[in-house]
Each structure stands twice: as C-alpha cells, then as structure tokens.
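Of the protein chains in this complex, one is absent; all others appear in place.
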Amino acid sequence: MDDVLTLGMDVGSTTSKCLILRSGAEIAAAALIPAGTGTSGPRRALEEALDKAGLKREDVAVVTATGYGRATCPGADHTASELSCHALGAHFLIPEARTVVDIGGQDAKALRLNPEGKLVSFLMNDKCAAGTGRFLEVMARVLEKEVSDLAEMDAQATGVVPISSTCTVFAESEVISQLAKGVSLPELVKGIHMSVAVRTASLVRRLGVTAPVVMTGGVARNAGVVRALEKELDTPIRVPPLAQLAGALGAAIYGWEHVREKR
Amino acid sequence: MEKPENLLAPFRALCRNPGAQLDKVLAEGKKAVGVLPYFCPEELVYAVGMRPFGLWGAELECASSGRYYPGFICSILHTTLEMGLRGMLDGLSAVMVPTCCDALKSFGPNWKYGVGAIPVIDAAWGQNRKTPAGEEFTRASFRRILGRLAELAGRRASDAALAEAIAVCNENRAALRAFTAAAAAHPEAVSPADRSAVLKAGFFLDRKEHTAMVRALTEALNALPESRWKGLRLVTTGILADSPALLDILGESGFAVMDDQVAQESVLFRRDVPVTEDPALGLARYLGQAEGCSVLYDPGKERGRELVRLARAAKADGVLWVMAKFCDPEEFDLVPVKRMLEDAGIPLLTVEADQQSASYEQARSALEAFAEMLRG
Partner (left out) sequence: MNEEKRDAKSVLRALQDRIAQDAWDAKNRGEKVGWCASNFPQEITTAMGIPVVYPENMGAAVGAKGGGRRMCEHAEGLGYSADLCSYARINFSYADWKECPELEIPFPDFLLCCNNICNCMIKWYENLALELDVPLILIDIPHLDGEACDEDRVKYIRAQFDDCIAQLEAITGKRMDYDRLTEVMAVSQRSSRAWLRAVGAMEHVPSPFSGFDIFNNMAVACVGRGTVEAAEAFELLAEEYEALAKEGKSSFKGEEKYRILFEGIACWANLRATYKGLQSRGINLTATVYGPAFSFLYQNLDELMAAYAQVPNCACFEHELELRVHDALKNKVDGAVFHMNRSCKNWSGKLYELERQFRVKTGVPTVIFDGDQSDPRCFSEAQYETRIQALTEIMEANKKEAR
C-alpha cells in the first residue's frame, strides 16, 4: 500500500501550526508560524510545511483543522476539536500518557486518557484568563520581557515572590507594586509561574491525577511553569519535544484514522 | 396535517421577541405581571385575570444594571434588571420576586430604587417544604400574594378562579410532557433549539393558547414515520438551557435533548399541582413535591438520583450541565451530583453559560470533543 499523507492544522489564537504525517506513523514535516486565526498565519504554516516536505497540496489525502480558528481554516477538509487532537497527539508522542495538560493562549485543558489512549473525560478552565497563556503574555508585558524569556529568568530564581490575586487585573497591579518595591525579577517571574500552576493544578485535580502526566501546548515549553506544576501536583510531568505541535499532530492522526476507516 | 416545521416556526418567532407579546397583551387592555424564578406560581396571576410574563433574563449586554449589581451576580438578574432599567418592561403591573437565593434577595430593592414605577411583590416560600409547617407557611404566603395581586387587578380573588387557573396550568404541564416525549422520539424534526423555544414560549403566551399550539405540534410529531436518527442522546440539567447559539452548537455537534432537568423547563412540569380543597395548599404541596432544582432544600441530593434515573430512562449517552455563571446553588450542587453521575457511569460535560456575553466558542470545542469522546 502506498504511503498516505495526512495534514493537521492547529490554528490557535496567537500561533498557527501545521504537521504532515505519513500513513499515521511518521512525521514528514512541520511548521509553526507566530500568527494565529484571522491572519496569514494558517496559510503560511501550510505552505511552509508542504515546502519542507517537498510536497504539493494535492499530494495530501486529507487536511484536518483544529484549534480556536479551525472553522475558518482555509483549505481544510474537516475539523476536530483541539481536545481530541491533543489527546491523540500526546498519545502518539508518549503512548503511556494518562493525563494530558494543555495550556493554550485562551484555554487551559485537562484530559484523561484510558490505557489505550482514548479520551474518556476532560475539563476546561472557566472564563477568567488567569492560568492561560494570555495571562503570561500580560505579565511579560508588565515586566517588559518576551514570553520566551520567562523560563530562563525563572531558572535563575533563588526564592519566590508569590502572586496571590486570581483576577488578571489584580495580579497585574500586584506585579507592578512588587516591581516598584524592587524585588528580584526572576523571583517575581517564578511567582507568576506558580500562580498559573496553581490554577491549572486545581483543574487537573478536579479531573483526577493519573500518572504519567504529559504536558502539551505552547506553555509546555516554559520549564518554569512545568516545574511549578510538578510541585503543585506532586508528580513528574513529561513534556514531549514536539509539545507545541501536539494539536496539529493529533489533527493529522485524526485525518489518517478517517482515511483508514473509509478504506 | 401541518408539517412540524411549520408548527415550530411560531414558537421560535415568539422567543425571538417576547417584548412584542407583552405589548400585544397590554394593547388588548389586559394587565400583566412579571414573574421571576423560582417557583413563584403563575396560577396566582391567572386567578385574578392578569397575564403572567416570565422573566428569566435575556441575551443582552448590560449597560445600567452594573449600577446596582456587581459583576459577580448571575446574568438572569443582571439582564432582567437591565430590561427594567431600559424601560423594556414598562406596562407591567408588578414583578413577583422570590427570595430563595442570595442574589434574588437584593433584586427587590435594586428594582424598587432603579426601576421605580413597577411595584415588587415579595414572593417568599418555605424551604422546609416537606414539613407541615413549611407547607402552611408557603400556603399563607401564596394567599397573601394572591391578595396583593387582586388589589392590583382591581378584582376579587376567588378559590374557584384559583382552582380553574391550576387546572389550566396542569393541562399545559400535561401537554408539555407529551411534547417532550414526542420530541425525544423525533430528533430529526425537533432540534435542541426548537425544543427550547416550544417550552420557553409558554412564559410569554396565555397558557391555554400555548397548550393548543403544543398539542397540535405533538400530534404532528406523533404522526411522523419512525425516526431513523442516529445521533447522541443527551439529558440536560441546570437553571437555563435556552441560548439559541449554544443549542445550535448542540445540534451541529450531533446531539439531541432526550429529557431535561432544567429549572426553566421540565422541573416546572414534571409533576402536576395537586388538587386540594384549598387550592393554595395544592400550590404549596407542589413545591414540597418538586425535585431536581438547586434552589430547593434537598438534604439527600435527590436531584442527583433523579438525574441518574432520567439519564437511564432516556438511554442517554451523556449529561450536559449548562452551568449558570455565578449561580451559587448550582456551583454547590455540581460537586456531589457530578460524583453521583460518575458512580452511575454516566458521562458529564459542564458548559458555562452567561447571557451577558453569549459567546460559546469554548463550549463548541468542548461539545465537539464530548461528541467525539462519546462516539469513541
């Protein structure tokens, strides 16, 4: 049987991810563009991934879109929710995963998988933005840093300046007043990460923590948040190298299963 | 026979613009009384020849209610107050306001000082509702409300008129039970949004008129050939599940509502008001028999047991809890009831609903994932 190529698009609020999968087993190419739904991001991610793999759109059997902007993703054959996709992607990357935590720009999600990797239950954050990627962005802006700098700063911290407010506006003013006091920036960053971790941990605990716990999504690249969450949940967390692409990967797997079922 | 879709259209139109219905009633020279949740008997209003008008909030952005309520009060009260402040409810002779949840306790004064012209009728009932003393307190309270309504209507309240009103509303309850059964048998003809509109329209129409419309629709549904629909079967619970946007997502994700335990829906018509010599006692007893709502004193969490029973009887694939944002009673109930569902092996999805910002993108993701999960 010839190789079947399926393509997954994960169109988020701030980034677009694309991944091409060969026969549900091997990753042919992937691309990530830091521009989300409503921008040129999705198109550019698609083009870049095809380009990397030396393929044309017609070579791909099916395009599955997921993420916040899945409904308006250009050229998608069908859509799947990001919860199912992150579950599929995490299971592909770490087959023994039982709990998956995905912190995205708008949503935080906790997923429970059965031993076969099937999604059996999930929870999402409530409306307040604390505990999501958006919260980190707001805080990075207050600190005049890039979100990508935060993990490194956290690593330098020897102590922690706790941030107690749950409301983003209050937390912002709390961070500003700590800045005014002249506290150590790395310790403040660590406090911000702990605040995200605490919110996420309560979501995960509501779902029930079953090891191993795997983290996917953009915030998983932030080792500071991961460490803080490990401490809160009192369990090690595994972060696959392709954590940020887990949604796109899941979409590609979703497409592959669709193709296989039709045969 | 009329096609169900033709019979459904008027219900949807009514729910899109309840205000027109109020205007119509007032133009006919009738008096109308706003009825807030929960368990404030409409029968009392009918008994004095006035028209009850259900006030369960509306999907609208609030500009003025924030002068009275802080942001963390539920949207039913925010948006109802907003409607009052904007003059959208002008012409009502009164609003009946129970005090069975904490946020409702301040609705009376906020309305009184904000809206002014339309008087508030405090509608207390007893939480120890299964005891003789609770029943008696509720009965006496309903009698008092009836007296107040009679003053506003300018006519005497007779027991015969109250008994007649109860009979009319019981007929409506029976019609709605028959309709929900028919709708569950024909998801191909009745979408979740349709089902909601049929139930909700009763709050804005004369119950007799509503009963006739519902019966005609039910007959048309029962005349349909056996359904070959193969979607996912849901039982809903919560305070409100009437957002058209949310219900459309349900439909699009392949769900149909087989039964519900929603305060605005079946909770109000699952049982009839008992017929008693003193009709007010029947209304009090009805409250004692009601189940499945978080504002009712429910020490054994009968709500959870009932929900499990409903889900099993409906052969439901799962339960959807439409969680009213900032609703204390619901947020408390969630923890034990969720556990009861888990113990029974019934999947549950909770979706947060807020009439003030009716954006359901997160709910769409969650519902699609729930569907994917249930389909396995």
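A few remarks follow.
Should a chain be cited, it is by its letter among A and B, assigned in written order, with residues numbered from 1 in that chain.
Simple rule for what comes next: a residue touches a chain if its C-beta (ideal position, glycine included) is under 8 Å from a C-beta of that chain, and two chains touch if they have at least 3 such contacts.
Everything numeric in this text was worked out from a predicted model, so none of it was measured.
Considering the intact complex, the chain excluded from display touches A, B. Looking at B:Phe39, B:Trp56 or B:Trp125, the residue that reaches the missing chain in the full complex is B:Trp125. Think of the hidden chain as still there; on subunit B it touches residues 67-70, 72-73, 77, 99-103, 105-110, 112-114, 122, 124-128, 131-134, 136-137, 140-141, 144, 294-295, 297-301, 326, 328-329, 331-336, 338. In the full complex, the hidden chain is touched by subunit A at residues 126, 164-167, 170, 173-174, 176-177, 198, 201-202, 205-206.
FYI, only the chains that are shown with their structure count from here on.
One simple way to say how far apart two chains are is to compare their mean CA positions; for subunit A and subunit B this gives 39 Å.
For subunit B in complex with subunit A, the touching residues are 325, 347, 350, 352, 354, 361-362, 364-366, 368-369, 372-373, 376.
The touching residues of subunit A, counted against subunit B in their complex, run 68, 79-84, 106-107, 118-124, 126-127.
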